[in-house]
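A single protein chain has been omitted; all remaining protein chains appear in their positions.
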Amino acid sequence: MTTIAPEKFIGSSLRVELSDNRVLDGVLTVVDPFGNLLMSNVYETNKSNRREVGLVSVPRATISKLYIDKRTYQSLK
Amino acid sequence: MNDYVDITEDFFSSISQISNNRVVKSPFFDLLEGTRAIEINNPRLDTGLIPNELSAAELNFECSKPISESELSGLMNKLFKLLMSWFSSSSLPLTVLSCRYVEDIVHGYTMSLDRGIETFSLGDGVYNRVLKSFVVGLSKFIGIMITVGNTVLYEDEDITTRNMELDFLTDIMVDDVLNDLESAIGLVKRSAAQHKEHIIKQLMLLQDLNSLPILSNLQINLFGVPDLRQLQSFQDILNRGIECLKFIADHKQFYETQELPVGSVSKWVQASLGNRHIPGDVYDIGFDETFKQMTNVFEQLKQIFRKTNYIKDIEALDLFLKYDIQHMVNEYHVINKGIFQLFLIREDQSILGSVYHLSDLTLDLMNHVNVFNCNVSNPKTWNLNNADTELVMDALSQLLKDLEAGVYQNLTVYANNRCRQRQLINKNLLVWDSLQVQSENFEMEIYNNYKIGDKLSDTDENALPISSFIYSTKLELMIEFLLIGIELELYREFEIYSIYWYINYLTKVYINHSTERLLKFNKYKISKIVAKKKKSKNKQELEQKREKLTKINEALQHKIDYWKGFQRLINSVCLLLNYLQNQKMIKFDDLTANFITSFESLFRLRFKPFESIGVPSQLTFAQYSSSFASDVSQDEVINSLNMAKEALVEYNKSVTNDNEKQWISSLVKTCFSYILELKGGKNVFEVSPGYNTYFPKFTAKLPVIE
């Protein structure tokens, strides 16, 4: 598998599953060398409650899974 | 999840390519933005963690569940406390919105399309229905105050209006709210409640709160006979509010022991609604503070409203704004600061809702200084052909329009917090300085080209009346700008002398200008009228003019008398500090010896706001350095203070405004205290709060002179 350059992911809509089962949907804006994300226009889903939380720093340690939609994924490769 | 691809591994393995320890970002994103982000799992930044700490009662709270009489009263009491806590530097989510009933009503209103007052509900129980009316009334009041805040207050300083994107009943009419509360009162009366009066007082108080913003629409008959009916009816509202407040405060024991439905006040809202902000605990300033502050709101408005009804002339308006508003502003509740600003100057630029507008005020301000009965301001006396008249008129109108803008800027200063007042004055200095340049050009030009203008005396040059008025206003702003800095504790020991020394200079210039350009000019105009009267048929009109000018000069003289007393005090402080330096109690230069910058640089930075101003000429550091006298005696300082004291005591005899009287008294006390301090203080130089905010206490013990 060839590695994708990290720059390629910037600007993509990502879905982040957190270790406490919350889900964040937003645009990846910055990533740091530790793997901490900065996402904008974020919506948080906690059980059935979905709300807007805006600009969010997501520490690497809180992330359990990262998803991207299929189409965007194809275009990254 | 069909459309999604798991990229966890792809992504994090790509991160390992990042070299140099730098973030990867879009070129269009400014990292400064990122500093405002909240952070997942950081307990101080993540409201998403709040649900974990909530109880089952908070998580499963139902607004429509029937409440008891006790809970109704307890909730209303809590909501008053949360409301006043919001005004105490907190935010809506940490205060009123933490109440589930408020969230429910406001959120429901924001989401619904049918927005009539009859659509609100918090359940069918009789106490639920009363609570509904209360919460609607409270939310409306909050909505009004958000609008007031956005219009005339400073966000995060005076008030925090961020509202979680909720609409606080914008389209609901205040009258509907008041009527709905009235029905709720009826409902209570007909109910089986045990403590009807206690509940009704709370409902009435909320009605009265909602009536306060009416003030900003009332129309004052400025400088005329007060509208006593209007005065009485607004006073009645305030008095009823004060009565309710007294009743509630007297029954603290009762209100504070009523129940709250479990889970009804909670951090829930911070996690349930869209929220870009950081978490915080529910904030409550407590019963005593709440009702003390609310009583202040009513009492202060009562005072302010009564006083505005009896402002008899433009001098009284000036004193009212200065002593009853500007100097008192620290004591005014933010509700009143906002409402007053809207009350003072309206959207149509009328002053206090009267027929008197900003343009009238501007002309009056000028006339009451020196512009009355001048050639320049009176086109009938111009003697020009039509085309030239039009030309000069246009230029004059433009100048007056710009002047109006300057006067408007000054009017926005009074009700602001003191820090803002200083910043606004700093801005206005530029405005008034350029007005002066513009006006001088105008007055010189029409004098040179059309011979329009007034002489200062038979032998003197052009009086430049409009420019002289502007200069006088600008000097007042310059002096006030420096003085507020003393109150805000901006000046440290090493520079305190330089500040008084500079104020001393400005006040002397001001007094000289007032005497030599304003007073003198009016006297000259009077003498011309008297001379003309002998030969004129129109004696009555001339006599009226003479009388008006005489009155203007009396008022001017009164003002100059104040400034003379004030300047003597300022001068005494300079002498005092000079003397302390001579006695080696303090050495201003030494205090800056270890700085990595020079005293001179700091001096220039301090007086930067005056740097661009042409007149009066800026004082230099060299002038400062040579300003110390080597032979100031203790007697000289004491004599000077005594003279200042006497002048101020004398002036105060003719003062009628209560707050001005108090202000002058505090200056007199200052003189006394400085004299006492000189006769026996401590062996260190200290600056601490004194009797007047512009004159701190200087502690220093002086060697006994044998």
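Observations
As written, the chain order gives the labels A and B, with residue 1 at the start of each chain.
Here, a residue touches a chain if its C-beta (ideal position, glycine included) is under 8 Å from a C-beta of that chain, and two chains touch if they have at least 3 such contacts.
We take it that contacts and distances are computed from a predicted model.
The chain that is not shown carries the UniProt protein name "N-alpha-acetyltransferase 30", picked from "Rpp1p", "Nucleotidyltransferase", "N-alpha-acetyltransferase 30" or "Ribonucleases P/MRP subunit Pop8-like domain-containing protein". One chain is not displayed; in the complete assembly it touches the shown chains A, B. Considering B:His251, B:Arg606, B:Lys661 or B:Lys697, the position touching the chain not shown turns out to be B:Arg606 (whole complex).
One of B:Ile117, B:Ile278 or B:Leu411 touches the chain omitted from the figure, and that residue is B:Ile278.
Residue positions on chain A in contact with the hidden chain: 30, 32-34, 36, 38, 57, 59, 61, in rising order. Counting over the whole complex, chain B has residues 20-23, 31-32, 34-35, 37-39, 42, 44-45, 89-91, 154, 156-158, 160, 278, 417-420, 422-423, 430, 488-492, 495, 592, 594-597, 601-602, 604-606, 608-609, 611-612 touching the chain that is not drawn.
Simple rule for what comes next: only the chains that are shown with their structure count from here on.
Each chain gets a centre from the mean of its Cα atoms; for chain A and chain B, those two points are 46 Å apart.
Those residues of chain A that touch chain B in the complex are listed here as 1, 3-11, 15, 18, 20, 22, 24, 29-35, 38, 44, 46, 49, 51-71, 73.
Taken together, the chain B residues at the contact with chain A in this complex read 1, 3-8, 10-15, 17-18, 21-26, 29, 31, 33-34, 36-42, 45, 47-48, 51, 271-276.
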